[in-house]
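The complex appears here minus one protein chain, its other protein chains still in place.
For reference, chains read A, B and C in written order, and residue numbers begin at 1 within each chain.
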Amino acid sequence: MSRRVGLWLVGAFGGVGTTITLGLACLAKKITPDHGLTTQLPLFQGLPLPQPDQFIVGGHDIRQTSFIESANEFRTNSGVFQPEWIEACRETLEAASARVRPGTKLGSGSTISKMGTWGDEQPAQNTQEAIDRISRDLEAFVAAEKIDHLIVLSVSSTEPVFPLSDVHQTWAALEAALPTGGPELLPSSSLYAIAAVRAGHSYVNFTPSLGASMPAVEELADKTGSLLAGKDGKTGETLMKTVLAPMFAQRNLKVQSWVGHNIFGNRDGVVLDDPVNKAAKVNTKDWVTTQILGYKPNTLVTIEYIPDMGDWKTAWDHIHFQGFMGTQMTLQFTWQGCDSLLAAPLAIDMVRLTDLEKQRGGKGLQKHLACFFKSPEGVEDNHFFRQWSMLEAYVASLKA
Amino acid sequence: MSRRVGLWLVGAFGGVGTTITLGLACLAKKITPDHGLTTQLPLFQGLPLPQPDQFIVGGHDIRQTSFIESANEFRTNSGVFQPEWIEACRETLEAASARVRPGTKLGSGSTISKMGTWGDEQPAQNTQEAIDRISRDLEAFVAAEKIDHLIVLSVSSTEPVFPLSDVHQTWAALEAALPTGGPELLPSSSLYAIAAVRAGHSYVNFTPSLGASMPAVEELADKTGSLLAGKDGKTGETLMKTVLAPMFAQRNLKVQSWVGHNIFGNRDGVVLDDPVNKAAKVNTKDWVTTQILGYKPNTLVTIEYIPDMGDWKTAWDHIHFQGFMGTQMTLQFTWQGCDSLLAAPLAIDMVRLTDLEKQRGGKGLQKHLACFFKSPEGVEDNHFFRQWSMLEAYVASLKA
Amino acid sequence: MSRRVGLWLVGAFGGVGTTITLGLACLAKKITPDHGLTTQLPLFQGLPLPQPDQFIVGGHDIRQTSFIESANEFRTNSGVFQPEWIEACRETLEAASARVRPGTKLGSGSTISKMGTWGDEQPAQNTQEAIDRISRDLEAFVAAEKIDHLIVLSVSSTEPVFPLSDVHQTWAALEAALPTGGPELLPSSSLYAIAAVRAGHSYVNFTPSLGASMPAVEELADKTGSLLAGKDGKTGETLMKTVLAPMFAQRNLKVQSWVGHNIFGNRDGVVLDDPVNKAAKVNTKDWVTTQILGYKPNTLVTIEYIPDMGDWKTAWDHIHFQGFMGTQMTLQFTWQGCDSLLAAPLAIDMVRLTDLEKQRGGKGLQKHLACFFKSPEGVEDNHFFRQWSMLEAYVASLKA
Partner (left out) sequence: MSRRVGLWLVGAFGGVGTTITLGLACLAKKITPDHGLTTQLPLFQGLPLPQPDQFIVGGHDIRQTSFIESANEFRTNSGVFQPEWIEACRETLEAASARVRPGTKLGSGSTISKMGTWGDEQPAQNTQEAIDRISRDLEAFVAAEKIDHLIVLSVSSTEPVFPLSDVHQTWAALEAALPTGGPELLPSSSLYAIAAVRAGHSYVNFTPSLGASMPAVEELADKTGSLLAGKDGKTGETLMKTVLAPMFAQRNLKVQSWVGHNIFGNRDGVVLDDPVNKAAKVNTKDWVTTQILGYKPNTLVTIEYIPDMGDWKTAWDHIHFQGFMGTQMTLQFTWQGCDSLLAAPLAIDMVRLTDLEKQRGGKGLQKHLACFFKSPEGVEDNHFFRQWSMLEAYVASLKA
């Protein structure tokens, strides 16, 4: 029997989760093209990557809805998806919807918490209880669906920045604190990460939230053999930055200022409209230029919620630089991309490559996936093409 | 005594030639920053690159003017250069102007020929005579200035496309044809190239014109030990294309169309306003996207002469691409660069690196300079960062 | 019984014709909003404008298809129209499709002629015969549908520029030439115009083609009482020009150059890809800036066919101007509009206002409609807001 890969979506009914689920279904039926999927490039040919129909989707959410409802809402607000695609995949979408369980709000922050009420009747009282509930959902899914490899993928909204302290440095200390822990101990994203890693499942963090990014959880993964990848998928404006900044660096053109304004109107935007959530996102987007250039230009990054834009994230970047003899020049770009449609194929790439690495017997941080992330775990370099070379080298080593 | 590198500019009084000459003088006096010079990056530290004050500038032109006049004209039309820089370098500029000799119009095409009258009294009657005259100017310069290494650098206006035939395949055949040859045998740029290569000098082609790019001259260079590099400096919009197209390729985003409109108003623009001259330029600019992507999107490239723009080349590129599930998205950029100020530092990089290679004892095509050119000689790949890796590997081999 | 207004579309199955027909049907059913319709502004309230359900649509085309097919093709290529709209209006669309008759190719030019074969079996032999056939179709429609007022609206593809001569100066001369006339006498658009005007119907020209724009036909309209309006609907980039150029003029900012690049990929684009057809369009788009500014800046207008753009006309305009003390500044804009969706409501405005004027008893050129046209007949001024004031004054006179 063919390999069955479980894809557990945290924030399942959001734009990215919905697009992944519908997208995998459409790819399996070959009714939409595979553009945007890196793993469909010739480079990856011949590798035993799981195919679209080998993924079984489940997940958690705090809004009680369905993939069909969510896809139709998305279609109306953002003008994407054809109604006939949704119809053709109705059965798959309904089955996946039935596998989505109420998530936890513990540690989500007030803005995210306001977005849904599913599971509100019996909230978890502490971090231990919340993790254990998540675990029960995961194991039930694995058993019911005969999953060979479970990957928990976080595609939920951006949480406020969460500062680490001593308790996050070792698994022993963290584990001891769980039974009495609340939102001050761990953010919501980390509860899912711990549930996954504790059981040896893989955990991939598509968001800028904390997730598994702390010594305690990395130590745990080393024991359980979990695969990790993260964090924050590099989809649009930041991708552009990590492609263009190297050009300025290598031509020795002095960037004086790099201003980036982003507008968009999806549900993620409502969350980012809260300054504490936004800060987490802006930090990452801002840092990459300084890291690549090797000096700090004047920078500005805004992300603003403009409801009528729907999922269409439009970014205007203005780069003011000095050329020869100090001559001032300008590059501007406008990126008009549909956020979830950019994110979903990257997320699928990540989980396909994570399954490949699982088959190879790997564990821990997958540094070779750096090119997919705004804040690649364990990798300093944000230069897109150097990151890409790391992935090429990995593939070459597999083929060798 | 320190090494003396002769820099012989074909098209000396043009925007690029003037900026190189003023720029080297300002760098020698440290009155302007070295932005835009790749060879000033840490990567090149410790290598015996010639310093700005080691270059002695001479050249050919068909317009009888001076570097000071040309720099002032440029300053007025394009709002670049400070008057105090010109004043501070007056002596150097006057000396360089005195080393510029009347060029040949044989094979220049009618549009370029109209731009100047210097040397019109006694035009060369055939290609042999034109080459010999150029040679006499070069040798007189080498002798008078005690030049250790002479580099002929073409920074003249773009000639019409020149198709090769049998006679250009071997040096024997070409040499035999020279005494009776006219503009049908060789374009002007190639006369300078042959004069340089025949005497073992280096030849670098910053333009899309033919220059040394034919088997006969490459064969000759192999005999005389000349170093070659070319062609067509990659300064602005095309640089952007070779940086961005790889991003689309590696993210598997399907480019449907790539439209690029360029406007500018310098003297080069007058020449490109002639369709036969323009074709040479557009070909190169269009090809790179197809080569990098591996398929042919709908493409359009225009270059239009708008006099009031002066040297400020503004490019608007519109890239229409399909992401996941065929979703249509758009990237637009506007590049506002001062053409000669972008070109001059690259040209200086090329001649510094050519002198470095001369010191190492190299000859023939310098493929490791591909990242500087729109049509790199002997290199298929236009991917900027892969070209850059070739240069890094070369530097590493020197340091090893 | 309520007034019945016949709307006869020349080029019925094209993008504009299809959008008008579907749009009127949707408005009648109130399933889409009335944005883009000038005549729905408060200014026009209380006037006896015909309502959407009072229009009966028929027309001519040289492609044998249907409004439903055409709307679906449009939906697929350009991502506009919801499938449920087409379904809801199925009956109306089918009835209208049945009223479309094969048009004439006489005088269409070679590029347009290649686009369809309907009616090719029995081509008209001369202009007289072509006009008479058109007339028969019009009268049959009027009779069958009990039309109170027939308006022939040209929404066909742009014909090559057609120069006028003596024969076009009087109706007597022109009428005498018709029996032996061919494409050298009149372009296709004028055949429809003459058929309409000869019978006293109204004629509105949404295209840059010749149509009724010659003394002979204007003289005829004066006799028959026809209402005329034209020409070339002002939808996007040119609208912007006639809004922005007055700003530069009134602020005394000196426009040095105005460059406009347009790309789009609909069927109209195929036709404009032929240089003779394109010239007609570019002339108009270029002239307006010079007329408004009162002097001639450097100008450039391109319209390029990029198939993947579908109906989305994207215009990039670059305006380079001098402010105080000659300081050079820049305005750039990018207009991303869906061509047919911009054109259709203007066309509906024109025919509603033409019917209003008919009810008032007017005849001849309707100069008060200047704000709708790129080349307003009988009006020199292209300043959008002064043109708008003319319309306001007209409405005020009606209400007085």
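Everything below uses one rule, namely that a contact is a pair of C-beta atoms (placed from the backbone, for glycine too) under 8 Å apart; a residue touches a chain by one contact, two chains touch by 3 or more.
Since the model is a prediction, treat every value here as computed from it, not as a measurement.
Taking the full assembly into account, the omitted chain touches A, B, C. Summary of contacts with the chain left out: across A:Pro52, A:Gly79, A:Gly200 or A:Gly362, the touching residue is A:Gly79.
When you scan A:Gln51, A:Asn126, A:Thr302 or A:Gln359 for touch with the missing chain, the hit is A:Thr302. Touching the missing chain, out of C:Gly15, C:Gly181, C:Gly230 or C:Pro246, is residue C:Pro246.
Panel shows chain A; residues 79, 256-257, 259, 261, 263, 298, 300, 302, 304, 306-309, 314, 316, 318, 320, 328, 330, 332, 334, 336 of it touch the chain omitted from the view.
Residues 19, 23, 26, 32-38, 40-41, 80-81, 85, 239-240, 243-244, 246-247, 250-254, 322-327, 329-338, 341-342, 344-345, 371, 384-386, 388 of chain C touch the missing chain (whole complex, contact as defined above).
Seen across the whole complex, the unshown chain contacts chain B at 79, 83, 334.
Assume only the chains that are shown with their structure count from here on.
Think of chain A turning onto chain C: fitted on CA atoms, that turn is 180 degrees, to the nearest 5. Between chain A and chain B the centroid-to-centroid distance comes to 45 Å (mean Cα coordinates, whole Å).
Chain geometry summary: the mean Cα position of chain B and that of chain C are 49 Å apart.
Counting partner chains per residue, chain C shows two or more touched chains at residues 79, 334.
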